[in-house]
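Heads up, one of the protein chains got dropped from this complex, but the rest are sitting where they should.
What follows is subunit A.
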Amino acid sequence: MITRPKPEKFRLRRSMMFMNAQKPGLIKDAYIYGTDSIILDLEDAVAENQKDMARFSLYNAMKSIDYGDTEVIVRINGLETPHWQEDIRCCVAAGVDGIRIAKCESADDVKKVEAAVDSAEKEFGVEEGRTLLMAALESPLGIMNAYQICTASDRLFGCAISAGDFRKSMHVKIEKGGIEMFTARGQVVMAARAAGVQCFDTMWPNIDDEAGFEAETIQAKKLGFDGKSLVNPRQIAFVHQTFAPTQKEIAYAEKLVRSFNEQADSGVGVYTVDGKMVDIPFFEDARRTIDMAKKTGVYHGDL
């Protein structure tokens, strides 16, 4: 039987791919795609009369398939359904890495899930605090409450914006350039950064519109998201490439780090590099770029 190592709260999560937990053909080898996280879905992808079977399928997959470095998160059913508590018992007993709270609207929702996870960890003898949480923000209210949600539990590593339902609530459609999502995206990123957790952009549903997908991915990166939800394996490569630092960014970061070390030794705080003023926040940003370059496998220097 497989027992996964204790999940890392903050790890690389550029790509999170959804898969129907009820479909053995999908979940049996989901680790081969190289996505950072997979999200096994017990919610919308599973028909109402198959919710029970999806849990047995999920539990047995977790116990016998080695997903390796691919993080395994499960999207549970909404808190207004009769399913979410059993979903949590199943997830915790199976030893998944994290639980994605669908349609999260308040800190209370997070606390409800947290309490159920606490009691399931006790019931199944799972290390307390092992199971991580993330919140999916899918409604105007959820997005308005993003900061309270992001700070509601120590288990919570981040939040994802989920635009399908959100656009309907806002009476808008997908627009080229994403103007209909600007406020929501900005609010979610800012709330997550203020809370010190990660944030993930919504998935792109129009699989055949690659240009639209690429534009949205680039925009998510520019807005400050840590990664993006996906529904198709062919979207993975572009997301990974977009969220990795460019060689130009890496070279500049290296220059900053090296110069900072020299300047600090001689007692200088603020100075200029390539004609631009830099100080400590620049240095921290440069360290983050190099760290990200290492994690994404594109760093070949010696820092």
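Operating definition for what follows: contacts are C-beta pairs under 8 Å (C-beta built on N, C-alpha and C of every residue); 3 or more make two chains touch, one makes a residue touch a chain; residues count from 1.
Everything below uses one rule, namely that contacts and distances are computed from a predicted model.
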Exercise. Given the options "Citrate lyase acyl carrier protein", "Aspartate carbamoyltransferase", "Polar amino acid transport system permease protein" or "N-methylglutamate synthase subunit B", say which is the protein name UniProt records for the missing chain.
Key: "Citrate lyase acyl carrier protein"
Quiz item: Which of these, A:Pro5, A:Gly125 or A:Gly196, touches the one chain of the complex that we don't see?
Solution: A:Gly125
Exercise. Have a look at A:Ile65, A:Met190 or A:Leu303 and name the one touching the chain we're not showing.
Key: A:Ile65
Quiz prompt | Option touching the unshown chain, where A:Met16, A:Ile39, A:Ala93 or A:Val113 are the choices | solution = A:Ala93
Self-check item: Of A:Met53, A:Leu141 or A:Ala251, the one touching the omitted chain in the full complex
Solution: A:Met53
Quiz prompt | Missing-chain contacts mapped onto subunit A | solution = 1, 23-25, 28, 51-53, 55-57, 59-61, 63-65, 82, 85-86, 89-90, 93-94, 123-125
